[in-house]
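Just passing along the structure, written as structure tokens.
Every protein chain of the complex appears in place save one, which is left out.
The chains carry the letters A and B, assigned in the order they are written, with residues numbered from 1 in each.
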Amino acid sequence: MEAGQKAVITAQGLAAMLGALKARGYRVVGPTLRDQAIVYDEIAELSDLPAGWTDEQDDGHYRLERRDDAALFGYAVGPQSWKKFLFPSVLRLWHSERKPDATEVTGEPDPGQRFAFIGVRSCELHAIAIQDRVFLGGPYVDPHYRSRRDGTFMVAVNCGEAGGTCFCVSMGTGPKADKGFDLALTELAAGSEFLVESGTEAGAAVLAELPRREATAQDQQAADAVIARTAGNMGRTMRSDDVRDLLLRNLEHARWDDVAARCLSCANCTMVCPTCFCSSVEESSDLAGVETARTRRWDSCFTMDHSYIHGGSVRPSGKSRYRQWMTHKLATWVDQFGTSGCVGCGRCITWCPVGIDITEEVRAIRDSEAH
Amino acid sequence: MPDADAIQTSAADPMLPRVARVRRRRRDGPDVWTLDIDPPEGFTYTPGQFNMLTAFGVGEAPISMSGDAAKTGRLIHTIRAVGAVSSALTRLGAGDAVGVRGPFGVGWPMDEAAGHDVVVVAGGLGLAPVRPALYRLLAERSRFGKVALLYGTRRPEEILFRAELEEWRRRLDIQIEVTVDHAVGDWYGNVGVATTLIPRARFDPLNTIAIVCGPEIMMRFAALALRDAGVAPGSIYLSMERSMKCAVGFCGHCQFGPVFVCKDGPVFTYDKISRLLSLKEI
Partner (left out) sequence: MEIEGLERIIGEHPFFSKMEKHFLDIVVGCAKNVRFEAGQYLFHEGEPADQFYLVRHGRLALQINSPGRGALTFQTLGEGEIVGISWLIPPYRWAYDAKALELTRAIAMDASCLRGKCEAQHDLGYDMMKRFMPVLIQRLQAMRMQILDVYGTHA
């Protein structure tokens, strides 16, 4: 079988898929329910998925609600993204030992485990591709990202529910997964039937092992209808063709003072954002200074430390740091990596404690120009 | 973009330091020390590039090379102790291990400068990152037109590499002008900011490459003064500095508008960054 194969599977087929992936040695991770949110964690079996749950998302608002069906993927995205696996929040880079005749530095080895991601949304596929460009696409390659990214098996899901803060349609990143997956699922009948499409030979090989039936034209139409309904129910919109230029010519706009009065610099947005990649490093040492290590951890441009040089931060005001985040995400990212840094997942809107909405900020600046 | 041949930091893991040994250190001013390091094997760089130096157990800092790039057996770094890491680096002595990652960054326009007059304007510790350029200018003197070094610092005691400057001053083929912000007692040299030296420098503004390095305020005003003297903004080169944790474009700290100071710079032409320089807290 090759890419482009389609079939319909049941929940049983999905369970078999998990088994097939485990048998191939993948560490299978996907959405689970914990602490009143949907978070990515190990999936041992199908029942680990949050069947029958949906989420209610809005500015600074996230609640899980019971559905009246048993859909396995009837929610949008939670506070975490797949970067927690590919770009871990804490990672030792190397350790050193001072021996009598020499100091030796040893890098961290490849963890030697491949991931299978279950339930990757289209916006998330785009986000992963964006981080690929950051860590793999430049003159230097991050081997820690590469070792985790190479050989990751992606089971995408075409969203059946548009999230309350979603705007993938505006950003051109969904809701239909069009590339970057091994298999893509569309949930047809809540929890019981899925249209599966293979995107690679590896995906096709797994599909070939599953109990399935042929996909008919009706199945495809049903899937298309699901996706169309999702696309029509986006929680937010943002005109995205002109954002880079709009923001770069408005770096001194009064709106930045306005948002600064609300922003707490809590850095939630950067932690939940699937493309944010800033990091910092810390050096540690034993008391004798014989064994030392360097650890990388997530960082955020909202910290005073982020731009600290010569006894001061280059961006001491909250306003400048909010401006930095938003103009990087939507404008200078284009100069750096050729695409927007935003995939329209809405996480920053949902998880902002004061409900700052990036689409509203853009709209406010754009509308002010019309007057 | 850094030239592929110059990427000697481990291609397999650009975050992994190579271990080098300090041969000796020398005090070059109040809080300023120069480390003479036995470089990692095969290490080469171009003027204006920098390394990430690790003081094991303390941390890592970006430090420009300040020696002669043509002398591949020696790696020289001039460091000012301003924080925990730089202070730890300045305390390293003969035989101590130091971690080296690099060379990183886009350096000074030594090739572009051929056939031009070259004006080097340096302030304070900014003389250290331009010294490799001066060594190259003097070693290949016939490739360039008039060469002038305009150097300003706070006080006479803080003049960096003073003996070397006096030695260069005795040459007939380079103009050396030094000034200080203020002086007490026995100082018979110039007093005033470095920009006041520009009208005195001998160069043809229409055929000049300017190399500017120092505190950002000083570079901003020096670039304006050079531009007002007739040097094209695209011929004025500045070396920017920002917080750096990785030097390879991963950590995001060194962003300056759209550019990463570590890999798109640290050397930039004034026309490319003049707008960014005028924006506060960018």
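Please note the rule applied: contacts are C-beta pairs under 8 Å (C-beta built on N, C-alpha and C of every residue); 3 or more make two chains touch, one makes a residue touch a chain.
No experiment lies behind these values; they were computed from the predicted model shown.
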item	value
Per the touch definition above, residue among B:V19, B:A114 or B:V193 touching the missing chain	B:V193
Absent-chain interface as seen on chain B, which is shown	31, 80, 82-83, 123-125, 152-154, 158, 179, 181-185, 187-193, 195-196, 214-215, 217-218, 221
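Heads up, the rule we're going with is that only the chains that are shown with their structure count from here on.
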item	value
Centre-of-Cα separation between chain B and chain A, whole angstrom	40
Interface residues, chain A side, partner chain B - complex	93-94, 96, 98, 102-105, 107, 134-135, 138-143, 251-252, 277-285, 289, 292, 294, 296, 299, 301, 305-311, 314-317, 319-320, 324, 328, 331-332, 335-336
Touching residues (chain side chain B, partner chain A) in the complex	1-2, 4, 7, 11-19, 54, 56-60, 82, 97, 99, 241-243, 245-246, 248-253, 255, 257-258, 260, 263, 279-282
